[in-house]
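Okay, handing you the structure first.
The complex appears here minus one protein chain, its other protein chains still in place.
After this line comes chain A, so read on.
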Amino acid sequence: MTTTTKYQQPNVQGYYGKFGGAFIPEMLHPNVEELRSKYLDIIYDPAFQKEYKALLHDYVGRPSPLYYAKRLSEQYGTQIYLKREDLCHTGSHKLNNALGQILLAERLGKKRIIAETGAGQHGVATATVCALKGVECIVYMGEKDIERQAPNVARMKMLGATVIPATSGSKTLKDATNEAIRDWINNPTDTHYIIGSVVGPHPYPDMVARFQSIISEEIRGQLKEHTGSELPTHVLACVGGGSNAAGTFYHFLEEPTVQLIAVEAAGHGVHSGLSAATTQLGKPGVLHGSKSLVMQTEDGQVVEPHSISAGLDYPGIGPLHAHLYDSGRGVFLSATDEEALQAAFNLAKKEGIIPALESSHALASLEFLSPVNAKKTEAPIPAKAMFTKDSTVVVCLSGRGDKDMATYMKAMEGK
């Protein structure tokens, strides 16, 4: 499908450009090394592929539709397609990766699964695949997020998982990730850690990107049926750690005509002090085992980000995305809490689809890129990223909005 791998794959040390690597304490070395030395052989074993593909089809419900959004296209004066990851089992793209990793863990002989979660989507996906395979599941979740995301906590429990509150530090996703890593250090032989995003030490960013790459693999085939060409002109996805964006971009990374547009969460505004726009605010640093862009103080202490969407509320970004940003291959935009809310209500009314708050950030960026009445942004947008009326735009609708109804209800009361 592609001939070069300038962006798609990291080098042997796990670096995408200057980002990546495996900055881990020696205590984690055996676990990570075992994974690194085996993951490609396991994943590309025909028996693995057969089981994975069958479960993606029968259990996850793939392929997810690529839907031509007619009224949205009219509104923005271009051709817009939605990749419906929201229709996957458990309500988001997260299951693609959790399923791949549970099959991998099984082949590594691991009996115990741990995971971190912020909004709870990855926690639910992990609890789901653990139930599917009858494996013990422990999910670390920040104490604050447990309070904010009660329905997902209940779902995980119903699926048989143990949810452990992370009470250290800021008590949110980054601390849940710290606790999961510590659990892995303390249980080096029987446990596999299912990381939910394209973050963490090598080989996680590459492994998770490969499991999510099914998204863009399907887009190519589906788009050809719709338009006669496999290639869109623009693909858009929201980015927290960046797993749905990695999956959406993956098979277009080496196609220079395809504009890759990543949308971060600007919270109350990029420079408001309450934001999660890592590429705009972060500096190179090391977080959770890889070198990437990290939101931090001048003294190198990691700061707590803010976004209305818990899934984008992360002070780092996957090293692949840091490289796409740094190299200019990707265009990085951001949308505020308010803009994301408006985009969610707009999609609900225009297309009858209630999107997750995360995905709503990607939808919000349509406002900036449209050939008609584009909304001005603080920083000018590169001309190549702007749509024309003939552009073929694919937006990854990474998750559905059921989990966000409390926030949407509050927004409706305020109107």
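Going forward, a residue touches a chain if its C-beta (ideal position, glycine included) is under 8 Å from a C-beta of that chain, and two chains touch if they have at least 3 such contacts; residues count from 1.
Criterion: contacts and distances are computed from a predicted model.
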If you had to name the missing chain as UniProt does, which of "Malonate decarboxylase acyl carrier protein", "Cytochrome bc1 complex cytochrome b subunit", "Tryptophan synthase alpha chain" or "ABC transporter permease" would it be? "Tryptophan synthase alpha chain"
Among A:Met156, A:Ala237, A:Val258 or A:Leu287, single out the residue that touches the unshown chain. A:Leu287
Considering the whole complex, which of A:Ser64, A:Gln296, A:Ser359 or A:Ser398 touches the chain not shown? A:Gln296
Spell out the interface residues on chain A facing the chain that's missing from view. 13, 21-27, 29-30, 168-169, 174-175, 178, 181-182, 185-186, 188-189, 283-289, 294, 296, 298-302
